[in-house]
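Input: a single structure, listed below in structure tokens.
All protein chains of the complex are present and in place, except for one that has been dropped.
Right after this comes subunit A.
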Amino acid sequence: MNKKFGFSLVISLILLAILMVVSIRYGAAQTTMKTVYHAVFDYHASQLQQAVIHEIRLPRVLGAALIGASLAGSGLIMQELTQNPLADSGLLGINAGAGFMLTISFIVLPKATPQQTAIFALIGAALSACLILAISMAKKTQKTATVVLAGMAISSCLVALSEGLSLMTQLKRDLAFWHFGGVAAITWTQLTQLGPWLIAGLIASLCLAPQLRLLQLGDELVLSLGRKTSVVRLLGFICVIILAGISVALVGSVAFVGLMVPHITRYLVGYDVRKVMPVTLLLGASLVVAADLISRTINPPQEIPFGIMIALIGVPFFIYLARKGASQA
């Protein structure tokens, strides 16, 4: 079992590294590996090709990797917190909450810095999370159907509100972009301001993984062992709010990554969340980097929103796994 985990960890690490290098190397502008090397380690802003790599592709690829890891990680935490395999920050309305507050920030603060928009997104994510929690607490149930249905309702409602607001105020920003996601616009400014939040959230998720394991015992048994699940739940929700909120602030709402990647990982390493977490983060990063690479090389210089690519690559693979899993069971 440990062999499987070690193997998966190394493979996903190598996969991510290769994808990132390839992603920096290829794009609309022609570059060579040599320029890539110079742009990263010996950067001269006067060289156009180096500048393309350094100013456009590097932040974009790093951002894609961070966001992929964050979305996948927040999906996994949500699944563990709710003990519900269908949970995901997108499905449960947390992304929509962040998106709603972002829309408001575009209206009231059109010239906001990345930090400021991120704070709006975080508040939105937190509000949605609280709403979901309140609903599941009021019903005194963590039942799969109740929580998922409530999340979907909140999600559609907030998306509709965001659309409505942007129509009413004739918001310049194209909201379709926020729905399908794009990493094209990620700049060094955004990355240096918001990246540390994501890195902190990812490290916290890794530290939290062993604690998440307790939740499967149920609140009552955990209490009889002298612990309270409320502490773990609170920490988990804070991680999700940061990871999902900041990701939405950077690239908009991206579906499927949080739902799909943990399941793919479980297929590889089993169900122990201590093992699932690190591999999920790496595979999530790889998936988004790959999706972005394809979305901008398939028909240059046109770009397809990478959210569409994720659905396009991920969903058939997911269906394949689900079918394979079903036939094994």
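Here is the rule we go by: a residue touches a chain if its C-beta (ideal position, glycine included) is under 8 Å from a C-beta of that chain, and two chains touch if they have at least 3 such contacts; residues count from 1.
In this section, contacts and distances are computed from a predicted model.
Remark: of the listed names "Siderophore transport system ATP-binding protein YusV", "Integral membrane protein", "histidine kinase" or "Fe-S cluster assembly protein SufB", the one matching the undisplayed chain in UniProt is "Siderophore transport system ATP-binding protein YusV". Residue-wise, the contact with the chain that is not shown comes from A:S224, picked out of A:T113, A:S156, A:S224 or A:N299.
The chain not shown here is touched by just one of A:S8, A:S74, A:Q211 or A:S247, and that residue is A:Q211. By the touch criterion stated above, the residues of subunit A touching the omitted chain are 1, 83, 207, 210-211, 213-214, 216-218, 220-221, 223-228, 231, 270-273.
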